[in-house]
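Of the protein chains in this complex, one is absent; all others appear in place.
The letters A and B name the chains in turn, as written, and every chain counts its residues from 1.
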Amino acid sequence: MTTTRTGYKWVGTRPVRHDGLDKVTGRARFGADYATAGMLHGVVLRSPHVHARILSIDLTEAAAMPGVKAIITGADLPDIPDETGTGSEGGINFRDLSRNILARDKVLYEGHPVAAVAAVTLRAAQRAAEAIEVDYEILPAVLSLEEAMEDDAPVLHDDLFTLGLDSPPDRPSNISRRRVIARGDLDAGWEEADVVVEREYTTKAVHQGYIEPHAVVAETGEDGRSTLWCSSQGHFAMRTYTTKVLGWEPGDMKVIPAEIGGGFGGKTTIYLEPLAALLSRRAGRAVKMVMTRSEVFRATGPTSGSVMRIKMGARRDGKLVAATAWMAYEAGAFPGSPIGPGVMTVLACYDIPNVLIEGYDVVLNKPKVAAYRAPGAPMAAFAAESVVDELAEELGIDPIELRLRNAVTEGVRAVYGPKYRKIGFVETLEEARDHPHYSAPLGPWQGRGVASGYWFNFGGETTATVSINEDGTAVVMSGCPDIGGTRAALAQMAAEELGIDVHRIEPVVADTHSIGYNDMTGGSRVAFAVGIAVVDASRQLIDDMCARAALIWDVPREEVEWVDGRAQSVTGAAAPLTLEELASGSGATGGPLSATVTVNPRGAGAGFSTQICDVEVDPDTGLVTVLRYTVVQDAGRAIHPDYVEGQMQGGAVQGIGWALNEEYIFDRNGVMENPGFLDYRMPVASDLPMIDTVIVEVPNPDHPYGVRGVGETGIIPPMAAVANAVYAATGKRMQDLPMSPVRVLEALSGD
Amino acid sequence: MKYRAPTSIDEAVELLSAHPGAEVFAGATDLIPQIQGGRPEPSLVVDLKRIPETVRLEAENGFWRVGAAIPAAVLTAHEGLTAAFPGLVEGAGLIGSDQIQGRATLGGNLCNASPAADSVPPLVALGAEAIIVGRGGERSAQVSEVVIGPSATSLDQSEFITEFRIPAPSRGSSDAYERFIPRTEMDIAVVGAAARIRVDGDGRCEEAAVVLAAVAPTVVEVSAASGILEGRVIPHYSGRDAFWDELGEAVVACCNPIDDKRGTAEYRRKVAQVLARRTVVTAARRARETL
Partner (left out) sequence: MSRTHVTCVLNGDEIDFLCNDYQTLLSALRDELGMIGTKEGCGTGDCGACSVILDGQLVCSCLVFAPEVEGRRVETIEGLAEVDHLHPLQDSFLEGAAFQCGVCTPGFLMAAKALLDRNPSPTETEVRYGVAGNLCRCTGYDKIVRSILDAAARMSDPERQKEAT
């Protein structure tokens, strides 16, 4: 359901997407679908230990096996300096990246790559990997945040000294960074509060769960120039990272983007790419590498497990007056949890005068985390929105009403600094409150919860080209992989501007040698930032075409305007010229019609979502069933409402999985026990009801059509919404995720 | 690894006898994931599905003969079998997804020897017999005797099960199976419970069998159940009837569960009682409906 109508012809409509036919017929090529004649197959040998020193690696036997063409270990990668680059979802340390791709002296989690082999068949490569002899010295492991933060904990990195402390530490620890946000006068705040709630929450590591495993084909020539086919959230970043780790020149590598089978942040970094490229260089043949599902779970980024303590105080009238948050996030084997966005978003929905937020980034012997949809925000919202729910109950104020009384609005200063521009949080709350779902009756053992969430959204460096073909059709070229329908949205914006049918426009994702630089698809940036560039390029083209019409008609430029896909004389002096006519004759008027625009826009437009969840709890087994679910979210403007709804629904369901059953389970030694979809329990179709959506449109003033990012906000509220619903159904507050049947039954038997 | 698909029992037994590293399979829904998970590949896999005896399904002389290599999807679509053994069909119908049921078999479910196998508790509750062939000829064994521990059976290397012989239900007799999983599909049972109940003309329980999955190293029968339930008209569960507590205690006494990634021992004990009650109620209702 869309709440506002647009006066547009294409923007806001639901055309069939351009890449759709290939996807329903099996023709679309994803990462693992590429092959070249004579290519080799590569596999990774991974550490069976969670923490160990590599004493020696003996390749003799493996290298002598039939069909083996190349083997590499950490010693084959340059030991690059401690240097940080930027990604669209946070900084990236190339030294750590290199050591995560191939361990150098220590392995830091079970599944950490130790060597890679290329051979003529996958089997031969697997056999050879098994024949590699690695001698390890087992080191004591650190498996939980509590252990990792203890004073005498075994240390993963001798050179890791906590940043952000009041006085610099004199010895290394597992805490890589402390982040603090403070404002106001807390003592005064607590003084003013009539009701105070303080609780501790924990969440487990969860995986993005994209269905397509990581895959790459690399071909490196005798001249050292290489081509990579891979699916990722940003082929330019893949090139930057891969060449950095290998010590190669970015210009020597071309990355051709495959269709991407889901990423959700998890494909914003590299794992196999440098291995395949280097193996290919060593073997002189193309090398294909595809992860197994077990490898995906054990060695690619989940998002952080966390421990959080939240305290909030409110006056009787519902005004929140003080809050503190203490948060620790697991980074995995190397620093870099999303604690930054965690501390920034945890209280970002509310206007609270007195605040202290303290966050810790902690390393331990688990896979290095990677970005996952609104990195750092969902667990923070689980904690904060649970406390808000409890406050509402204590105050006797409806939970949506309590949120309305404290909601941030335009001009309010966010707890982390800047003032909010035009935002739609209040509108999402009002829509939720007035939705029939919010007042529908409930049965026994059923309960309803609500929760809200905030995400910044991101702009980023962008290049887009719009070209007109001689038949008047157009090509819209961007360099951002399309994960969820952005090609259609970009074509719609171009169609709207150019005044032609959306299906006369072909949107393409171009490789690194065919278009200028683009940041990754991440931070919900494509419809926003690439949209701006496409609209701009379309407008430049229109201007150019009007000028050409003026030339043909020999009239001043001002006498030509663009109407419905045609150049028109304002005086009516000449018959209009269609796009097709202008294009086919462009040789005579100055050459081909094409415009390229580069931008790095700010003002991505903050996104808010408010969600309502009904559950039923089986008191005998602790099973929680989601009965009804509604997502209300501000999209600024929905260019293609189907795909906006899809983002909201997909995000909410990932959050429901995180709430109920998803978790990394480790055995005593830190080995993951559930590295497969059978026991890593993502929701299946029969677990869910339809997910209702309400798209709120409070246009973003910084985008020509008002777009805000929509990809991420949807995953933020669900865990708290489910927990609040479970409370309403059972009277038990669930403070630890997941709310699995075992945990719920335990809570129910707690009386 | 080589693949062979014999078309007779003799040919199959010969292959197995000649290849010490050979292993039979039917649906491969356990075999292939286990190989993917790192278990060594057999040197030869012997496909049982082209042997006519393993895919036969018929009722004769007071018995049902159910081929050990029939996919679950065929069993669940079979009206006669569903009417005779609704609990067994429930068990088979819970194995994995539609895709898995297109392949998974009763023989594989049993011989994979997992304590969480969904079709095994109903087979045991029904008193089913496995017909086993091998180098020594044909023999039969109670289903409950086939599995001797996790991943271990009493079959020798040349042996396999051709079919199950299940006593046809008498009037007043029926069965039920229920399991608990955290999702609605695609999970391995945290606990499972099967019940077979026979009632007399007044709907009074004459005989009962309750069998549990995933609460001990193998599927276990609650042998005290029959004594507790006999002579009762089994109503809906209500906390008021003391015999439910007795049944619960008997269930717990049979449980020897572990804490693992799928659930805690404590949880399994609790839910085993819940499921035992639920399946007993369902089986009793179905039994009365046959009168």
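In this section, a residue touches a chain if its C-beta (ideal position, glycine included) is under 8 Å from a C-beta of that chain, and two chains touch if they have at least 3 such contacts.
Just so we're clear, the structure is a prediction, and the values are computed from it rather than from any experiment.
Novice: Using the contact definition given at the top, list the shown chains touched by the missing chain.
Specialist: Counting the whole assembly, the omitted chain is in touch with A, B.
Novice: Can you say which of A:650, A:717 or A:741 touches the chain missing from this structure?
Specialist: A:650
Novice: From the listed residues A:129, A:272, A:515 or A:682, report the one that touches the chain absent from this view.
Specialist: Candidates A:129, A:272, A:515 or A:682; residue touching the omitted chain: A:682.
Novice: So which bits of chain B touch the chain we can't see?
Specialist: Residue positions of chain B that touch the missing chain: 1-3, 5, 27-29, 32-33, 36-37, 41, 45, 47, 49, 71, 73, 96-100, 102-103, 184-186.
Novice: Please give every residue of chain A in contact with the chain that is not shown.
Specialist: Its contact residues with the unshown chain are 14, 16-17, 19-21, 23-30, 32-33, 35, 123, 208-213, 259-264, 290, 292-293, 483-485, 642-643, 645-647, 649-654, 676-678, 682-686, 688, 690-691.
Just so it is clear, only the chains that are shown with their structure count from here on.
Novice: Spell out the residues on chain A that touch chain B in their complex, using ranges where they run on.
Specialist: 292, 294, 620-623, 660-661, 665, 673-674, 677-679, 681, 683-684, 686-687, 740-742, 745-746, 749
Novice: Touching residues of chain B toward chain A in the complex: what are they?
Specialist: My answer: residues 36-37, 180, 182-188, 190, 260-264, 267, 270-271, 274.
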